[in-house]
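Removed from the display is one protein chain of the complex; every other protein chain stays in position.
Which chain is which? They are A, B and C, in the order written, and residues in each are numbered from 1.
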Amino acid sequence: MPIREIDLPNRVKYLSILDQEGQVDEALDPRLSEELLLRLYRGMVLARRFDERMLIMQRQGKIGTFAPIKGQEAQVGAAAALEENDWIVPSFREAPVEIWRGKPMESILLYYSGYSEGGEIREGLNMLPVSVPVGSQMSHAVGIGFGMKYRGQKSVAATFFGDGATSQGDFHEALNFASVYQVPVVFICQNNHWAISLPRGRQTNSATLAQKALAYDMAAVQVDGNDVLAVYSAVKEAVDRGRGGGGPTLIEMVTYRLSMHTTADDPKKYRSEQEVAEWESRDPITRFEKYLTNRGVLDEQQVRSITQEIKAQISQAEQRWQEAAQKRIDPLGMFEHAYAELTPALRDQREMLKKELEDKK
Amino acid sequence: MPIREIDLPNRVKYLSILDQEGQVDEALDPRLSEELLLRLYRGMVLARRFDERMLIMQRQGKIGTFAPIKGQEAQVGAAAALEENDWIVPSFREAPVEIWRGKPMESILLYYSGYSEGGEIREGLNMLPVSVPVGSQMSHAVGIGFGMKYRGQKSVAATFFGDGATSQGDFHEALNFASVYQVPVVFICQNNHWAISLPRGRQTNSATLAQKALAYDMAAVQVDGNDVLAVYSAVKEAVDRGRGGGGPTLIEMVTYRLSMHTTADDPKKYRSEQEVAEWESRDPITRFEKYLTNRGVLDEQQVRSITQEIKAQISQAEQRWQEAAQKRIDPLGMFEHAYAELTPALRDQREMLKKELEDKK
Amino acid sequence: MAKMNMVQALNLALRQEMEKDDRVVLLGEDIGVDGGVFRVTDGLLDKFGPQRVLDTPLAESAIAGMSIGMAVYGLRPVCEMQFSGFSYYALHQMEAHASRMRARSQGRYTVPMVLRAPYGGGVRALEHHSESREIYWAHTPGLKMVIPSTPRLARALLVSAIRDPDPVVFYEPKAVYRAFREEVPEEEETFPLGKSRVARPGGDLTLISYGASLMPTLEAATELSEKDGVECEVIDLLSLSPLDDRLFIESVKKTGRAVVVHEAHATFGAGAEVIARIVEKALLYLEAPVRRATGFDVVIPLYQREQDYLPGVHRITKAVRETLAF
Partner (left out) sequence: MAKMNMVQALNLALRQEMEKDDRVVLLGEDIGVDGGVFRVTDGLLDKFGPQRVLDTPLAESAIAGMSIGMAVYGLRPVCEMQFSGFSYYALHQMEAHASRMRARSQGRYTVPMVLRAPYGGGVRALEHHSESREIYWAHTPGLKMVIPSTPRLARALLVSAIRDPDPVVFYEPKAVYRAFREEVPEEEETFPLGKSRVARPGGDLTLISYGASLMPTLEAATELSEKDGVECEVIDLLSLSPLDDRLFIESVKKTGRAVVVHEAHATFGAGAEVIARIVEKALLYLEAPVRRATGFDVVIPLYQREQDYLPGVHRITKAVRETLAF
């Protein structure tokens, strides 16, 4: 056969479970417990409210630049599909996942109000800090996945990144390594349609981002990223695959950034109100709320009490943040954790700054 | 359709035209002129003989480390499919292509005997110098392709690289940019099965390298890289596509490095004699010679005279190389071409070296 | 002449060079529709169209690599790295190719490109948005490295950089972007690469700085003049590569004392080279050790501690007073 089509083993699937009206596809329903369903709902609402609160605080000058997550709350479905021993390697738009995993909100506030102490991560949390350089963190998940395999742990590493990140060379290298070493890594791309001002369609010329996995003969799925059940199911399947020794998976969550890129950004410069409005009608929370209400898992009364609880929770976090911020202003802190031990030059420099601070008093 | 297979537009084809016995597939035969067929043959034999000669010279200490091309001579088919206005952006295993394009063999000898002057490129040659950092040169072809498009030129840029290069992030970025900007670039991967000691199968986990184009919805083909007619045809098709505004193409040439990685390498450490022997039986020159002989384009007499001519040509090049090397030993040459003009520090340093050289006399 | 901030002045330089020379093409992340995250390229897409102002995918190495190819082909690409903190993704391209193509091809191919990048601290930004690692570039032979300090100089230097036949890394002090305005002539103005300038004359001590640090350096000079009656001569390096040591050597020969100021880490920072040049060329004139008022050898901290990291007026005046008291 001198000219023939090559038969490639993998294909890319698209998965959605809940439609926009909150109707579930019974065959695909992951049949989560009511408790988990409510936790997912709570996680999404908390994330939304906290995001709104942060935006206000940013506008008031209480915190600095941050990346709002509005519209991408269904990512908690991914977090829910992971277990404690699994690792999370986030980018910078995963506050919902981080809070789900147990990062205190005051930590997030500290970080975005310019305190390095906001980067503190509790022992056992198995989650890396925010990674700002786009696309650079995925290979860390590969290393962690290798470590798990090396130690015979039946755990997986899940790493998050955006549509823009798929253009980086590091994305390609990480996927290639993951596939070569068949490590238990789940690559979760939050395709929120924009990388600052660049629309998804000009970021790359492929029909989907999921199909990039074909370059590595890696399992892949494109999922409705505003459908928390679909996200959960897709990630769960990938996690099970990884845990079972089946190697890595690439998941494209099709979602939308409803808010600005960061608080320093003005999306009006580059996208239409209409596009945003269309995606607002696909809000992941509304849809899930409808579903829960239809199923009778949630009623108005509960919605109100959850709202109240969340409000209280957030304001408590703010209070703890304020207390912490007051405690944590020692400028000499910048020399902490540079190395395990201060080097001679750093000792001198620390001394120098100490004197400077005394002078300034 | 909550779960469905995504229909991807591209598929990957495999192309071969001449089989190992030199039998041509009539339907696919590009029907080249006898003159071009003989030029191709000559190009391949010259490349082989020059490579053998260089290996001897290297063993004699006359030249330094270089990367033999034995077995990969069918790459001249790619060069033949290009026109003068097209650009060539090579890696380091494209001596056959470079010679085809018009690089003097003495230039290559100068380069590998440690003279920077070996990097000289004649005006109008439209070919970049050897690029050593694996995978790094492809994005230059994208920039050149952009320039062609910007200037409304109907030309293309062809860039060469190895199987190992496909693992580099720069490979991914270059393909993505090429597809986004739909530039006339032909990416030619010489999959010679080895990246130093790493076999193709462990370089990446995909069935083919050609399929990596699916990540960019880019046209792609895998071609028998020891079949000079197939290489010609595949590249010609890609060149026509690029010239016609149809954007980039990825071509995987399946070939084999019969010799060592470089003269500093010992392939016995990592691969079996048997594998090499198998590939020797697929020698691109033998096969083509059979075909030409069968077709009556070539006879023993001609083979002998071509061999003689090539021998003379190579020894003339060696002579010119020796003359050039004698002329070109001025150490101060290292300051030439650092910048358009010498900087003050370089002027001082040049002066310093000049004195040093005088002292040493 | 219009009063402009540095962003406007850079925009002017780009616009005028693009008008004059159709080889000039811009590329980078968010430089088109968005006009760049700092608005340096604002309006240029509208004016010159998408073939000359390219919004690129998110990949710094390819941005640099594609620019190299464009430059080789005969264009004059000006690419933007959104923040210098992400420019290291492109270091291998600049190191392996941009800086070497001329020598590698023995003068046949050149890479007349400019790689622009906002650099430096002081704007309360996120991690990786405040670095000052100019040394990576300045130590790389074959590259030029420029850091302007005022709007007018930024404009003139950028024009020179675009016209330069060699690759230029152009770091823009983002703390200066909107800090003040300066008269910038509409008519063409250039400033030669590889030349420093006297930003303030004086005879008692030489202050050597560049980029964003020039602001506190000048402030410190003013304070020292007013409070101590000490007149510092302030040298603004402008180019780190080629480094112009002529002015600061002359100045030190006159003053006998010097302090170098920059926000980059002290160790292996630019100050070290300045001191080495002083030692090589003016040792006998030195009446006191040359001090460095610089950033510390730690990653620049998040913004609560950023000002304590940066060399401010206090750190500078203290170094000057100690040097004078030596």
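Criterion: a contact is a pair of C-beta atoms (placed from the backbone, for glycine too) under 8 Å apart; a residue touches a chain by one contact, two chains touch by 3 or more.
These figures come from a predicted structure and were not determined experimentally.
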Using the whole complex, pick out the displayed chains that touch the missing one.
A, B, C
Among A:S16, A:Q58 or A:S116, which one is in touch with the chain left out?
A:S116
Using the definition of touch stated at the top, determine which of B:R4, B:R151, B:R202 or B:K311 touches the missing chain.
B:R202
Using the definition of touch stated at the top, determine which of A:G43, A:P96 or A:P129 touches the missing chain.
A:P129
In the full complex, which residues of subunit C touch the absent chain?
85-86, 88-89, 91-92, 95-96, 99-100, 103-104, 127-128, 133, 135-136, 138-142, 240-241, 243, 264-265, 267-273, 275-276, 278-281, 283, 286, 288-292, 297-299
Contact set of subunit A toward the excluded chain (per top definition)
87, 89, 116-117, 119-123, 128-129, 131-133, 136-148, 150, 157, 169-170, 173-174, 176-177, 180-181, 336-340, 343-345
In the full complex, subunit B touches the hidden chain through residues 64-65, 92, 111, 113-116, 118, 130, 132-135, 164-165, 167-169, 195-198, 202-204, 262, 264-265, 269-270, 329, 331, 333-335, 338, 343, 345-346, 349, 353, 356-357, 359-360
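Everything below uses one rule, namely that only the chains that are shown with their structure count from here on.
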Roughly how far is subunit B from subunit C, centre to centre by C-alpha average, rounded to an integer in Å?
40
Subunit A-subunit C separation of Cα centroids, rounded to whole Å
36
Centre-to-centre distance between subunit B and subunit A (centres being mean Cα positions), rounded to whole Å
43
Contacts with two or more other chains, residues of subunit C listed in rising order:
57, 59, 61-62
For subunit A, give me the residues that contact two or more of the other chains.
167-169, 202-204
